[in-house]
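Up next, subunit A:
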Amino acid sequence: MIEIRGLEKYFGALQVLKGIDLDVEKGEVLSVIGASGSGKSTLLYCINGLEPIQKGTVLVDGTDVHAKTTDINKLRQKLGMVFQQWNSFPHLTALENVALAPKIVKGKAKSEARDIAEKQLRHVGLGDKLNVYPNNLSGGQQQRLAIARALAMEPEYMLFDEATSALDPELVGEVLDTMRLLAEEGMTMICVTHEMGFARDVSDRVAYFHQGVMDEIGPPDQIFGDAKSENTRKFLANVR
Partner candidate 1 sequence: MQETISFFSGFTPNDLWFLGEAALRTLWISALSISIGTVLGCAFGWMLYEGKLAATLTLAPVLDVFRSVPLIIQLVLFYNFAPIVGLDLDPFGSGVVILTIYTSALVANVARGGIEAVERPMRRAARSLGMSYWQDMRYVVLPIGGRAVFPAWVGVALGVMKDSALVSVLGYVELLKASQILITRTQEPFLILTIAGAFYFALSFPISRYAAKLEKRWAQ
Partner candidate 2 sequence: MFDYNFHWRPVMKSLPDLLEAGLLTLQVAALSMVIGIVIGIVLALIRMHMRGPLYWIATSWVELARNTPALFQLFFFGFGLGAFGLHLSPFLIVLAGLSFNCAGYLAENFRGGFQAVPDTQLRAARSLGMTAWQAYTRIVIPQVFRIVYHPLTNQLVWAVLMSSLGMLVGFRELSGETQFFASRTFRIFEYFAVTAVIYYVIVKFILGVSRLLAMRLFRY
């Protein structure tokens, strides 16, 4: 379970998160929506400790992410992350991209790491691209590669940071399908997204972020059908 209490985050003098309280249960799929600059991506970076925070706590299964005593590299193995820019490692084949972290972070044997990688690549539908270098893959394929890479660490949570917004429109579908598949398999997911269809159909809850504040959170039917906040309604009216 992820528990966020009173989280505040500044970039210099600019406050991007203004006291966030949020719990995400095991098995839950949470979509985070909101305008760009609302702090929703920063939230993900604070959850896996890629950005330091100034106030509040983030607990993952009871472990404080930002405590000095926490082994952050160990904790991050629980938290898979997929970025907007897919960030495949260009000097490694698809298989090596996925096998590297299990090998050097988890200390798995080479053959075992390969098996894990192969399994995860098949899982995301890249079973025929094992030995291909990323620059020979489409954006959608690279994003699925990134998902496989994160899954290979057998994470308990997956964080998606606008996983489809850098993709050409015709490639969005294949990535969303992969994310849908994960959700059906019971993965706990936090998806920062602009895909309202995905947020409505797949999530258990939807959170709306507005200028560093979580304005509203609730089941998709309520958010999309009967939003309480004026901001949420305005935002949704604009994106549709």
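On the choice of candidates, all candidates are chains of the complex that A comes from, given by their letters.
Here, contacts are C-beta pairs under 8 Å (C-beta built on N, C-alpha and C of every residue); 3 or more make two chains touch, one makes a residue touch a chain; residues count from 1.
Keep in mind the model is a prediction, meaning the values are calculated, not measured.
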Of all the listed options 1 or 2, subunit A is touched in this complex by number 2
Okay, in this complex, where on subunit A does candidate 2 touch? 48, 50, 73-74, 76-77, 79-81, 83, 85, 87, 89-93, 100-101, 104-106, 133-135, 146, 149-150, 153
